[in-house]
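The complex appears here without one of its protein chains, the remainder shown in place.
Every chain is named by a letter (A and B) in the order it is written, and numbering of its residues begins at 1.
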Amino acid sequence: MSEARDYKVIGTRVVRPDGVDKVTGRANFGADFSLPGMLYGKVLRSPHAHARIKKIDTAAAAKIEGVYAIVTGADFPKVGHEEITGGEGAGDFADLATNVMARDKVVYHGHAVAAVAAQTSAIADAALAAIKIDYERLAPVMDLDTAMADNATLIDERLFTAGLPEKATKPSNVAAYMEFKRGDIAQGFAEADVVVEGTYRTPTVHQGYIEPHACVASINQGGQATIWCCTQGHFDVRSMTSKVLGMNVADIRVIPSEIGGGFGGKTTIYLEPVAMVLSKKSGRPVKITMTRDEVFRASGPASATKCKIKIGAKKDGTFTAMSAWLAYEAGGYKGSSMAPGAMCVFAPYVVPHFLIQGYDVLVNKPKVAAYRAPGAPQSMYACESLIDDLARQLKIDPIDLRLKNAVSAGSQAAYGPKYNAVGFKECLEAAKKHPNYTKKLGPNEGRGLAAGFWFNAGMQSSAEVHINENGTVTVVEGSPDIGGSRASMALMAAEELGVPYERVRVVVADTENAGYNNVTGGSRVTFATGMAVIQAAGDIITQCKQRAAATWGIEADLVDWKDGQAIPKPGVNADVKPLTLAQIAANSGRTGGPLLGRASLNARGAGPGFSINMADVRVDPETGKVDVLRFTAIQDAGKAIHPAYVEGQMQGGAAQGIGWALNEEYIYDSNGVMQNAGFLDYRMPVASDLPMIDTQIIEVPNPSHPYGVRGVGEVPIVAPLAAVANAVRAATGIRIPDLPLSPPRVLAALEAAKA
Amino acid sequence: MSKTRVETKINGEQMEFLCEPQQSMLDVLRDTLGLTGTKEGCATGDCGACSVMLDGRLICSCLMLAVESNGRQLTTIEGISRGETLHPIQQKFLQHAALQCGICTPGFVVAAKALLDENPNPTEEEIRYHLAGNLCRCTGYDKIIRAVQDAAQTLRGEAS
Partner (left out) sequence: MQAFAYAAPETVQQALDVLAEHQGAGRRAQVMAGGTDLMVQMRLVDGSPRTIVDIKKIAETNRLDVGAKEVYIGAAIAGAVLSASKPLKACFPGLVESIDLIGSAQIQGRASLGGNLCNASPAGDTISALVANAGVCVIASKGGLREMSVESFVVGVGKNALKPGEFLLGIKFQRPAKGTSDAYLRFIPRTEMDIAVAGAGVSVTLDASGTCTAARVAIGAVAPTVIPVPAAVDALIGSKLDAAALDKAGKACSAAASPISDKRGTAEYRRTVVGVLCRRATAIAAERAKENR
């Protein structure tokens, strides 16, 4: 990276460029778009968690006046097996196609089985009610133990476990096995003075974005189509829709709306191909919007897990061996976040001997999607809970125990590579000094601490920087702005070009107006798309130097760029006045045409992010209710481009993690039907549930980024689960290994301990 | 289906529309009147994204029949700022970075205005309970609460 710099605008708390439209209701989100002649599409969903589709009769529905198109699986092409890459989740295009519209089988309650387009949504509802489907019901497989049992009902009879040391000989619900190891695990445990172990479970949880999925699709008779939708990656919507429908990529234009939250959940598709086929059949644009009920039942939640962890340590706290057995629910189709969960579980620690085994398991629940640091919160909840118990057993301060084993630059990560500069020790040391670490606690109160980690991603981005005729700047990029990234892009362009922030505007362009970009995910936008913006701005500077050189009649390499102006290098005897960006822009017609800077890249060297979270809780011994009194999030951001939005990521991740720890869970009945598919009973934290969330940004620059940026969006959700659970342990003296720590579970544990 | 004619005042402007008796105010605002600043997050009164004021009282527009608005006055997010200037609540949301994705923001702004209209000097706890019906999944509420506190101070004429 460049030398330590004196930044002019980086690190300031500017107002985001898209802000006014968002506080006045002008900003257009997914469901806000409409077209003349548009029809309303609705999806019929399976009433069974697991069943074969015997027959679909749409005749009665077709007769209803105002119904323009009805589609079922028969209207979709067969899609071959091919791994989905580039997104944030795992999966297969063939599965994606049948997840979008079931063919011969439904694998979860809420699975799409048919859809209609009608003049009004009321008519569409009536048409759905008139579709008759014969199902052959099968036993639902609703949890890991049932799914992994020897004689389990098979969700996919053709599924053989991939990745086993010896090829699987019979089908099972285990889609994949993965193993990481180093050293000799038996020797490592033999060297230990103390060995601790535990089994932990986490429930199915949802990202809980407030905006339901929505899209409008319109296709003409020539096969050219446009999709308007809320997504974290419109280029992925394009490629996935083209695969699922067998369409030419170039015939699909995807225009992203503003996006009302995603957290990984909007990195895949559900409605777009359905709306497209309905549009094709009806010859009209078709809009589909999910209800909240549909969002819970039919979009991808995060995996429920069962994790067994074992740690061996010396009396002084040095880890000698660690093992992890991790099973992740994938939902009705393979592709959970088991792999990243397995890669993250021991990432913060130096451990000579370890064994990590992961299982990707089918159950009759919606196919999981990415959820903020996908996989890491679950496995690290287990590990960080056990480390807390180990610290207690060894009578070592939990920060000191972690410091003793913490990775730093040069340590080899459990998942493979050697770390470059990372800020884990800095986070631990900051936690130790933080006033909240030593605040006095009252009766029934406890303090818990845990570490978080996420790799962060790079991947492909492109950006253009246009200099307008008055020297103002338009940045054109293709990463949907889900939390203020336009502001970060504008800050980086302004910094690089040396112009005031207010002179830069940022456009998130559609698939026909921006170069290719991977999804807004993996905490990659400020890092990778930001790097593209910096490079595109650099391209402008190169061009401006050339224009200035031509104007002055000197060589371009004798021109410098400083504070938004071209100036001759020191010692260059040029009797000229500096040329500002505005002056060069005004004159660009005479010096070679408009100023257009470009960059496209596959960003390498995303800096891993670490965090420490501390939670103070009070537990009501008579009701088992846990109140969070204080919460402190400390995280290495590398360099905070816009500190307020970095803090916002930390606070938002903390709130989601607290919800995951305390109350959020999918509750199913014995038929595999979700009982709490709404915000009333899927209990996400509300404003009165939380305290202010204290934040401390640590800045250990990422050497691979010009400004030292690391991704910050995902790390924040990893540590809160164990931080809260460890606080409950401290307050009650009892370790409750299964989440959520809902009042009935906590009270039952308290009463069991008394008995 | 026979439609009902409704006359109402929205953001100070006299309006009339036709609706079906069972249609919600939210659906009419968004689909009939094109006022899409009011958002739908759940349609069951659990998220607050569709918050509006009916004769000055905060309600969820998803839980009100559109026909009930006949002869009443509604304020939506589109009516919070007038002319060239943002309302102080809107300004403070921007200054404090109290929004990330922005889908819940219109509902929060309307709900916060309803609170400060009634209680110009609320405590943090009062703000949190008043806004408990507005879900935000991005911010953890911290910056929203601070923005409302700061806006209250500005509206009281105190320097912040």
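We take it that a residue touches a chain if its C-beta (ideal position, glycine included) is under 8 Å from a C-beta of that chain, and two chains touch if they have at least 3 such contacts.
Bear in mind that the values here come from a model prediction, so they are computed numbers and not experimental data.
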Which residue of A:97, A:414, A:473 or A:686 touches the chain not shown here: A:686
Which residue of B:38, B:51, B:75 or B:95 touches the chain not shown here: B:51
Interface with the unshown chain - residue positions in chain B: 1-2, 4, 20-22, 24, 43-46, 48, 51, 54, 57-60, 62-65, 67-68, 111, 114-115, 129-134
Hidden partner chain, residues of chain A it touches: 125, 293, 622-625, 662-663, 667, 675-676, 679-681, 683, 685-686, 688-689, 742-744, 747-748, 751
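Heads up, the rule we're going with is that only the chains that are shown with their structure count from here on.
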Rounded Å distance, chain A centre to chain B centre (Cα mean): 29
Parts of chain A lying in touch with chain B, wherever the complex brings them together: 13, 15-16, 18-20, 22-29, 31-32, 34, 122, 207-212, 258-263, 289, 291-292, 482-484, 642, 644-645, 647-649, 651-656, 678-680, 684-690, 692-693
Chain A partner contacts - residues on chain B that touch it in the complex: 20, 30-31, 35-44, 46-47, 49, 76-78, 80-81, 86, 90, 93-97, 99-106, 109, 124-125, 127-129, 131-146
